[in-house]
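The other protein chains are all here in position, but one chain of the complex has been omitted.
Going by the order they are written in, the chains are A, B, C, D and E; count residues from 1 in each one.
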């Protein structure tokens, strides 16, 4: 059974790079000197990865890779896979094998699992708040540096969707671009001219007037309505009338999510899902 | 003027690697297609990095490196340096030069600055709570994967101290090690035998009885008292009487910090400082 | 003056990586042993990069980077920039400085320039053939391994456009996907459900019947009509009537391009632009 | 059975690096989003790599490595090995296993196979033209950047030989070196003095006079006669009378090859074999 | 059975990186052209790694990794493990499998084994000289660039101990630090203030007066007595009376080691163990 969520993806190359980088950080030059000093090299152990909190799991493929990297012979028995909604105390994976390898990879495994599950859990909470609407939540490019692909995946594990992965996979026109280009019509024209036929165009608007102008030009696929109040959002939804996708951003928080989603916007984007992460508490119960 | 905090360190090699990795994530294969489409290649701009919240700053060397990486000719004028305690609205750095380079490096720069300043700010809040005691706060190995050296640095910017950087720079004996080795006396003996003369030995204890045993053996430099209540902590401090350094861990939170520090322990260790980070809100005000 | 074409992009990180990789290939472990043996280390030289054929130039930033990598003090005077349409014999850049560095970087510089200019030139020839129509030519993912970003850029230098940079920046549904999903309606439904709101959906069709089905479902942004004859293409254009973008592929060659473009399709995609490249003949005239 | 041609070589490290680099280009950050959306994660498939044109095969080890990299459990059954001369329609390898992995590695596998087989096929055509003579064809350092070792290998698969792999594995004296050193005698003396005892010395001459001078000095192992006409080549061969190896270069093309080879020169060197490559048409027939 | 010495460590990531780096150096771009020319690709061979000299072995995990890297199917039968004290002629490992792979990895394997066993052997000789005392020998940061972790490990294999792995794992105050800080008391105060609670402090002293001052301040964990004569060392030991650890450095050689150790110092540090290494003579006996 794959440990990845079925409809999301992390490349095996990314998993390998991530685990290597983190093991190098933790093992340093001399390795786990405590275990080398106190645990016989041929000691075996058994450990269970446990969620100490309820939440949504993301990162199990990295957990598996971390232990296998230090001991290819280690035995892994997964009890869940990414995207699972679990209760506190749920056993996620059993690991059996060389004791030093278990102890040496423990922190790498748990740091990834706690961080990514934290994101998945926060996303799932968000998704639940807006589940009675058609709106979806998306994360942004405000990700932890070096972890973008993994964090985007974690958002998917929590039931959210992804905005751009980088500056290069869609056009997103903001105020500065509008200003430099000399207005909405001009900037959309330039974007249309430059964009490949598989590239969508989104534009950020700060007011209903700007929105009307965007709709009049008729090039944008998506409008980002930034910092609109609820009333303005509702007007925007009415104005757009399904002609483009509407994404709301700015001050999107857990307690405002439902009200915003109920205005009829299509997407809510939240940077906090990835830039301000609370770890899910996960641990390793070890018997040696 | 260096942008690094004077008494802390990030290697220039680490800064370069971090910035490259993050720019690659964001620029992808095709780069900032929005700006390429809408901003003339020779357009100049001026941007100011601004803290939108009060806090403590960490990460300015990465900010500088990100912009310079995309345009070596860009002009940078710093208005603060790492470790600065700043008010909301403080201007941190002025950047002037190629507009596309400013827009292309913006997110890399802000993601580092927001994340590391978030850690520094949380640390500083913690430090303030215990400032009336002799206790220090330290972070742990529960860091965001790939960012350990940077996050340890951010903790220093906030006035905290660092525990181990990895498994290899001190011995830290936990319950599993004690169990495998056959008890506290045996495990400390093995550690003493194996440790280099520049390696300190710390041991985690769960009870006052264990603590007494540790003190009787006399090898440990530091004891980690894990999940002790306040009364037990006070007894531990009395028992130790300065013979070893005492570090308290387990359930260390902002609202319990003062009471714990007042028991007389030397160090409080907090994983949350680095594993559950709230970004400091920083932004870029751009004029083009 | 930038050497990059104004409306296209290669990341400076990519340029650095590419040049390093190629210099390592050529210098090997012992370097340019001929020049070390025969040219005094302090000899200076002057060299001119010359196009020995007419064509369109792409790759000058890599030329500059190659020489500077071996001698940061070398002086470069460009006489053209990427995208320039030049006659045979045109001088593209003058290089002056350490003679050994000039000889050591020569092949790296010319191999990139010849290869990328070959692509740009072939693209420009293609573009010219269809210039009387509204159609655009795009390249595919059939690129030389390791050079995708550079080759996509070269196509832009020649006046072409880019299809997907990778599997991850748009959905492109082919026959296998349709078969597995159980038909066109089902596969488009799944794609719609899974796709982020900034991801376009393209679907390949083999017949007008399939095209009708696609149009009836109404989810696709782009249809790829594969191996249609001219008559069928004209019918497809009529059938679509502007509702989706039409891309023609399969057997697109220089001598069929005009006729295909005249059918009214929006895009012609050609793998040969990047998978079967004829170098533009470029050379270095050296005076030492 | 090894997939490598028996008398040629690519390092397993190079294969791994090449495949990783190309998969990263193609999978990007989000992977094969089409297949993730439309193909069940546990779907199995069967695919056959087929040559759609007649030619000579090179690159099968990279094909195998690409599929295995995405799914170590995938089953590979080769039907040919590198160097094989095959007819159009020949099945080269059967792949069975995870359908998403097959689709995700397809382009990487085919891009290598098509490019390298294109070189092997062109080389074989060349070799055939001169098969009635003792002459051999060699490729040059005009290779596609980043692919030198692979392309040199492909030339071997087609029956050609390799000139220098880089600037460091033999001395090749050209006009600039002669000029700087002060003439043929002086430059050969310097080369002889500097060269290790396992390094051969080749010198390029533009005229029969220069050739005579080279022969008189008596140090060179090989002479490169550049842009000689057929008559001059014949004179050169007579003049040399077996004392040194003769390599002809400049304007070596398929239609002139036989005549040149018949002059009695030992080697013909052709940059076009690697700098102007026409892909061999290869494809993947998939059943899912 | 692990090939690593039981109480010492090299990370599997480091082994992989080391072996890759060295194989790349040796295989270059074209590989083992001699064996490709003369040994059939399917030839099998059998080889025995033999110590041609008596000594102490270090590096067998790298030997194994080198052969496996070129042929995963190769069979390895170890007859010893790292740390073994062996006689001349001892067989260390038998390798059976593809003959070209054996020949291609031979030098990489032997270069590591000879170098690291040379260090282990020299260390063991040193350790023997002081075995009648309580003193230990430690290596320094004067290691061969790029090989620090491996050489530190080899010292452990020979029975020695490790000083700092880098500038970051302990404080070591030297004359320049004392001078800049304004004296011993000041510098120790600063170090104490800055050091984490798991970082030891060592200070170098050049005289008994300085030593007294250090002892009076009472912060240092270790004193490094540099270039003391034997009489001064004895006085230092008496003066210290067990309050701090004493390390002797400067002119520590094999013939002075015993006398120095007999003065009662705790550690002797020797740069020569790693900076001036005599290879242990190891070879490969091959039958094909």
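Worth a mention:
Rule of thumb we're sticking to: a contact is a pair of C-beta atoms (placed from the backbone, for glycine too) under 8 Å apart; a residue touches a chain by one contact, two chains touch by 3 or more.
All values reported here derive from a predicted model rather than from experimental measurement.
Shown chains touched by the hidden chain across the complete assembly: A, B, C, D, E. Which of E:69, E:129 or E:190 touches the hidden chain is settled by the complete complex: it is E:190.
Within the full complex, the residue among E:75, E:238 or E:288 touching the omitted chain is E:288. The omitted chain makes contact with chain D at the following residues, 7, 136, 138, 161-165, 168-170, 172, 194, 196-200, 202, 221-222, 245, 247, 266-267.
Where chain C meets the chain that is not shown, the touching residues are 20, 23-24, 27-33, 36-37, 40-42, 69-70. Seen across the whole complex, the unshown chain contacts chain A at 25, 28-29.
The criterion applied here is as follows: only the chains that are shown with their structure count from here on.
Annotation: B-E is the more contact-rich of the chain pairs B-C and B-E, by number of C-beta pairs in contact.
Taking the mean of all protein Cα atoms as the centre, the chain whose own Cα mean lies nearest is A.
The angle of the rotation superposing chain D on chain E, based on CA atoms and rounded to the nearest 5, is 120 degrees. Set against the C-alpha centre of chain E, every other chain centre is closer than that of C. Centroids of chain C and chain D (each the mean of its C-alpha atoms) stand 22 Å apart.
Taking the mean of the C-alpha atoms as each chain's centre, chain B and chain D sit 51 Å apart.
Within chain C, the positions touching two or more other chains are listed as 7, 25, 28-29, 148-149, 162, 165-166, 168-170, 172, 194, 199.
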